[in-house]
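All protein chains of the complex are present and in place, except for one that has been dropped.
Let's turn to chain A:
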Amino acid sequence: MASIRHFCRFARSLKPSYYSSKPIIQSTRTFSVTSWHRQLYEEEEKPQFPGAKSAGYMKKLEFIKPNQYDGIPTYRVLSRKGEILEADQDPNLDEDYVVRMYKAMTTMNTMDKILYESQRQGRISFYMTNFGEEGTHVGSAAALDGGDLVFGQYREAGVLMWRGFKLDQFMNQCYGNTLDVGKGRQMPVHYGSQELNFYTISSPLATQMPQASGAAYALKRAGKDLCVVCYFGDGAASEGDAHAALNFAATLDVPVIFFCRNNGYAISTPTHEQYRGDGIASRGHGYGIYSVRVDGNDVFAVYNATKAARNIAIKESRPVLIEAMTYRIGHHSTSDDSSAYRSVDEVHYWDKQDHPISRLRNYMMSQDWWDADKEKAWMVETRENVMQAFQKAEKSLKPSPTELFADVYDEMPKRLQQQHEEMKRHVEQYKEYYPSEIYEPFRS
C-alpha cells in the first residue's frame, strides 16, 4: 500500500554523494545545457521515461488485448500412453530412479487412501489428499538437490515422500502424538522437517511465497549453490503475497523456483472465477521472470522443467516460474464434498484417462521395468507398510500439556510460566473433566 510520503521531500534533497553518481537523471547534471539539449533532440524519437524500456513511440492509439496471443503452450515429454514424444527430451533416467519415483507416488497414493478413510472414521480430525497431483510433487522433487529449501502450501506431501520422510513421521503429525516433531500443535498435513529442508506448512495461503524470496536471498548471500522452491496453488496465486513474492524475487535477483500447481479449483472456485488472464505462467513475463507451463501429469516434463529452472535460478541468480497444469481428483479436504460443485464425470475423466501414476506405469511397462505381478506385490507391500505406521501412530500418547506453552518464545516468559502453573493446578483439581490419560504428564 502506498504511503503519502510528504515527509520524504526534505530528506531526498540531502542525498549522499554515492547516489548522485547513479545513471539517467543525475548524470545529466554534468552535461552543459547545450549538450543536454542536443542529446534530447537526437533521441527525440525514443521515449526517455525512467519507468520502462519502451520500443518506441506509437502514433495511433492501440490497447494490448489480453487475447492478442495464443495461450502459453504446455510442455510435455510423455504421451498419455507413456511414450516419449521427442527423443531429445527424454531425461534418460535409469530404471532404479524411475522405479523409485513410481514407488514414492504410489506410496503417497496408498497413504492418502488410508488416512482419508481414517478421517471418515473419526480417527484423525482432518486430512487432505494429493490425488492426481503426485506427478508434480515427485517430478519436481527428483530434479532438486536435497539441500534446496522447500516452502510448500499443503498439497506437496510427495516432495517429503521423495526426500525420505518416513511413513511414521507423516502419521505422527496427523495424530499429533508424542513423536510428532511439531508437538501436536498444528492440524494434520502441516508437515515440516529440518533434516529434509522442508519448511513447516502453515494454513494461511501464499504467506510462504515472499518468505521463499527472502530465504533465497539469504542462500545467495551465504554463497551456497542451492535454490529455494516454493509451491502454491492457482487460488493462492490471487493473494497479495504472491504479487509481493514474484516482484521481490525479480527485483532482488534471487535463486527461487515458484512452482504453481494449477489444478483447476480453489475449493469450489473454478479458475475462470479466479483469474481472466492466461493462467499463472503468463504473469511471469510481467514481473520479468522466466516462465514455463508444463503438463503436471507428466512426471518427466515436470522433472525436466524443474531441473532446467534450477540451473537458471542458481547460475543466473534469478527466479523462475513453473505452472504445472493438473487436476485435483480428490475433494479439497475431508471437510469438502466436491460433488456439490463439479460433475463426477469430469473427475472420472482425469482419474481414468490422464493420471500421472498410470502414465508413468505405462512408461515403465514399455521399458520392461514393471509388470502386473510387480504391481500387485508392491501394492500389498506398500499397504502393509502404511497400515503398520498407522497403527503405531494411533497407539502413541499425546505430548505433555506443557508443550502448549513451550516454543512461543525461545525462552518461556514469566507470565507464561505462571499460566502453565495455573493450568496444571486447575487440571489437577478438576482431573475428571480432562482427558489426561492420553497425554504425557505435565513437566515441572
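Here is the rule we go by: contacts are C-beta pairs under 8 Å (C-beta built on N, C-alpha and C of every residue); 3 or more make two chains touch, one makes a residue touch a chain; residues count from 1.
Heads up, the rule we're going with is that contacts and distances are computed from a predicted model.
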The complex's invisible chain, by UniProt name, from "dolichyl-diphosphooligosaccharide--protein glycotransferase", "Bon1-associated protein", "3-methyl-2-oxobutanoate dehydrogenase (2-methylpropanoyl-transferring)" or "Trafficking protein particle complex subunit": "3-methyl-2-oxobutanoate dehydrogenase (2-methylpropanoyl-transferring)"
Residue among A:Val98, A:Met111, A:Ala157 or A:Ala212 that touches the chain left out of view: A:Ala212
Contact partner of the left-out chain, one of A:His243, A:Arg342 or A:Lys392: A:His243
Of A:Gly192, A:Gly235 or A:Pro401, the residue in touch with the unshown chain: A:Gly192
Touching residues (missing chain, whole complex) on chain A: 1-5, 7-8, 11-12, 14-16, 18-19, 149, 151, 180-183, 185-186, 190, 192-194, 199-200, 202, 204, 207, 209-219, 221-222, 228, 240-241, 243-245, 247-248, 251-252, 406-410, 413-416
